[in-house]
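Structure incoming, see below.
Note that one protein chain is taken out, while the other chains of the complex remain in position.
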Amino acid sequence: MWVNMGPQHPMTHGLWNLRVKIDGELIVDVDPEVGYLHRGIEKISEDRHYNEIITLMDRCCYVAGIAWEHVYIGAAENALHITAPERAQWLRVMCDELQRLASHIMWYAAFVQDLGLMSPFLYGMRDRDLILDLFQSFTGGRLTYEYNRVGGVRNDVPSGFTDRCRKVMDWLMDRFVEYDRLCLGSEIFRRRCDGLGVLKAKECVDLGVTGPMLRSAGVARDLRKDRPYAVYDRVEFDVAKADAADVTARYLVRMEEMRQSVRIVRQTLDWLDHHPGPVLADHLPRWLGAPYAPMGNEGYLLKRNFPRGTGFAAVEEPHGEAQAYVVNTGGEHPYRTKFRSPVFVNLSAAKHYMIGYRVADIPPIMGSVDICVGEVDR
Amino acid sequence: MSSPAPAVASPVPPKSAAPLLETEIPLVNGPAVPYVEIETLRAREFIPQAKEALSSLLREQMEGKLLRPVFNWAGRNSLFPLHWGLACCAIEFAAAFGARWDAERFGVVPRSSPRQCDLLIVNGTVTWKVAHKLITLYEQMPEPKWVIAMGNCATGGGPFRTAYSVVPGVDKLVPVDIYIAGCPPRPEALLDGILQLEELIRRRGE
Amino acid sequence: MSNVTLFDVANGLATLLLTGLGSILPQPLHGWLINPNLIFALAATLFGAILLGASMINTIMLIWFERKMLGRFMDRRGAMHVGYAGLLQNFADGLKLFRKHTLRPREADSLGFYAGPTAYMVTSVLIFGILPISTGWSSGVLPLSLLLALAIFSFAPLFIFISAWSSNNKYSLLGGMRSAAQMIAYEVPILLAVVAVILVSGSFDLTTIVNLQQNYWFWGPLFLALLVFVVGMLAEMERIPFDLPEAEAELVEGWNTEYGGMLFAFFMLADYVRALVGSILVVLLFLGGWTLPSYVPSALTSFPLAGIFWFMLKTYIVFGVFVWIRASLPRVRTDQLLKVGWMRMIPLSLLSVVLAAMLVLVRCLPVFGCVPGLGG
Partner (left out) sequence: MATDDLATQLAPRAGANILAVEPFQGLTARVRFRPEGALDVFRAVHDDLGYDHLSMVGAIDWVDHREVFYIVWSDVTKQYLGLSADLTGDAPHIESATPVWPSANWHEREAWELVGVAFDHHPDMRHLLMPDDYAFHPLLRSFKLHEPEELEVKSRSV
């Protein structure tokens, strides 16, 4: 019997359809069907300015907007041969990690709700709101920030921000203990999640699975360590890793990642406290939105004479490795943008970690994959 | 009887000796009958009359005299939105049910089945691929029902208005009662939209 | 104390009403009204109405209680803007559902679709007719009330399955099958746990069982049976951690996916009626019903309606524990649930029966000392 789980289904957390063939309660076959949220971001980008695409990036993945901005900005800066100032790089790292915290907490809330645990959803939303408050204090938005710019970031953090942020980090570290107690301390949780949705390392690599799913299979691959971008080579952190490759392992990996993120954020705050400086590159052409770019004809000329280039960037987004490929043919719009979404690939491997389990296992497995449909469909 | 032809059922069943309800009770002014039977007769006349009177009273009330404000109060204070998430606004939709905003204060409880909902909150970009599913969901909801277009995408396509796959405004598909601006709207804006809808229901007096 | 039942009250009311009315009216109607059969019919109707009203109001307050309590567990406030502290919220919900258009899917089976929820509701409310509430306030006196209550309680899977099957929806069907399997699996341990109580008390009558608990409540000596009974009741009530039939994450709304409006209200109410009945049974069988321990000052037990007060207080506390469990535990899986039911609960309940039998043999309790009257 084929059962459609979606597009309107409490399990999906978004707009996609999991077609499941079941035999009694046993899953025989699955066929994820995506595209319900395909908004054609890559096509729209063809007639958007470089900085206007940032707006689309926020909406591309709505739980990790600023990380996706970073992906795109990395590629665009490569394509346009622009380098962001150091302080902007630190700010980007801080934003990435704060976003990772927010995204993982959102994942936690949704995941435990799928398991039937009701209260932690509310706890998660409560704690996530604190991080969003931080974002709001320097970007003005809760979900969609438009904070990164080609050549830096839009503005610096306000005074007193670092202290507020430290307080939130301390609060979160306490909450993580509570989260663990609610989940790992529960016998039912362990019985439901252990040995579920197993995807071993070899399969992960073959299927292109990245992010916490890969790390939970014992492969310590993290772009922040392996191929440091921005200033990740200057902060200290450990790559979270687990070996069981099941739902519990993914839970453990994400929880550990949150702790490491707090660690990174604390380091960036210390750095930001002591190293004031510009956050946007000088001599940007005016059409890239730099407030102090040369006025008048010069900006126009700069636009026309901008060198061609193709840029590529990869960022360890909360869900996995996100990549952007930006082709610049010298115009004010990119010729082509292409984004690689980690969830897209993780979801495409669904057959390999779902068959053989039961209908009741679908929500925890899918929850542990951490689906964000915005970036799957783009 | 040896007719081989298929027996055609007689359209009129053979009449029984006496219909159950038409016993031979004479009229009131007729010859003397036992007392109880007259009472029965009166009761039999009384029941249809009472039924008529009651139903007309009920109809009158249902049409807005007495119970209508009560039902209106009930309807506007218990709006169950459909629990589904389209895009970014769904995250703010979820946040509105979180600890800080807690939409349940106003009696707003998301239900997963459209049969149990009164309110369709279109929280995100609607693509052509999902359009007919949205219409199905809307049609599966029982009357009376309302629609809130949450966010710029649902209102008019938002930043994706020009895209080849996006419906420029959900009002092309289903009738919308309340539009909420914002990309995405904050949870306060959603709560405000729901309260505006309550005001709308109150004023419309349905 | 004479045992006035709720039906006696209804009967008295009906007699009063009809004789009063009949004495005012002229002769033909007078004779017609003062008629034992009519009085009985009216009394039965009144009885039903009182029962229904009381149970519905209690149930709706129970929903309110759960919503507020869950809100507190979740760091929020729950319903608070409709009526004082949201007290009227559930009345608004009920009225709204009452007015909503009732849709029947085209492919659904009409008879089962409508009869299922109705029968579920009726059987759930019917149990209230049997449960004693307080001394002199029991709603009916039946020598086998415990058995009858449990028998009616176990009708539910049938009706759930009928309504799930007839709504012609895959989720509903899956939910209905789960529900039936689960309820049948947990029926056995519940009954065995009750057997322990019956052994110790020597009676099938709930009033007698409660009266026996004047000196000691059964939860102490029969702790194992209480445990089995509470877990089994959680499964019967389909509450977290055993709410698989309605598991929102995988089966949308479970067996009531296709139901809206009135019929959904029936399901919702009946669920909470069953939750209320479950809590009441726990109180009656193990927590001493309306009695208080003898060392409690008599001022606490002698005010008017004290019995009902303590009884309802205990019931709500037990329900509060159920809500607490709901707020802090994840859901189990079907096969795990059934495994726990058949492999753990039944041996435990058998053990509790054996323990109870030994108690009856020894006629002494480890903590409370030797008690006359134990074992009937």
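The letters A, B and C name the chains in turn, as written, and every chain counts its residues from 1.
As a convention for this text, a residue touches a chain if its C-beta (ideal position, glycine included) is under 8 Å from a C-beta of that chain, and two chains touch if they have at least 3 such contacts.
Worth saying up front: this structure is predicted, and the values here are computed from it rather than measured.
Asks: Where does the absent chain make contact, in terms of the chains shown?
Replies: Over the full assembly, the chain not pictured touches A, B.
Asks: Any idea which of A:H38, A:R128 or A:R192 touches the chain not displayed?
Replies: Here the residue in touch with the unshown chain is A:H38.
Asks: In the whole complex, not just what's shown, which of A:K21, A:R164 or A:R336 touches the removed chain?
Replies: The missing chain is touched by A:R336.
Asks: Could I get the residues of chain B that touch the absent chain, sorted low to high?
Replies: 128-129, 157, 161-165, 168
Asks: Could you please point out the chain A residues that touch the chain left off the display?
Replies: These residues touch the chain not displayed: 34-35, 38, 40, 42-44, 47, 49, 74-75, 78-79, 205-209, 219, 221, 226-227, 286-287, 299-300, 303, 309-314, 321, 323, 325, 327, 332, 335-336, 338, 340, 344-345, 348-349, 377.
Criterion: only the chains that are shown with their structure count from here on.
Asks: Could you put a whole-Å number on the gap between the CA centroids of chain A and chain B?
Replies: Spacing between the chain centres: roughly 41 Å.
Asks: Would you mind pulling out the distance in Å between where the CA atoms of chain A average out and where those of chain C do?
Replies: Spacing between the chain centres: roughly 48 Å.
Asks: Taking each chain's centre as the mean position of its Cα atoms, how many Å separate chain B from chain C?
Replies: Measuring from centre to centre gives 30 Å for this pair.
Asks: What parts of chain B, by residue number, touch at least two of the other chains?
Replies: As it turns out, chain B has residues touching two or more other chains at 98-99, 112.
Asks: Can you list every residue of chain C that touches 2 or more other chains, as numbers and ranges?
Replies: In chain C, residues 74-76, 248, 252 touch at least two other chains, as defined above.
Asks: Along chain C, where are the residues that touch chain B in the complex?
Replies: Listed in rising order, the residues of chain C that touch chain B are 28, 32, 67, 71, 74-82, 86, 88-89, 91-96, 99-103, 248, 252-253, 256-261, 264.
Asks: Going by the contact rule set out above, which residues of chain C touch chain A in the complex?
Replies: Residue list for chain C touching chain A: 70, 73-76, 170-171, 174, 240-241, 243-244, 247-252, 326-336.
Asks: Looking at the complex, which residues from chain B come into contact with chain A?
Replies: Residues 82-88, 90-92, 94-95, 97-100, 112, 114, 124-125, 127, 129-130, 133, 137, 159-160, 162-166, 183-184, 186 of chain B touch chain A in their complex.
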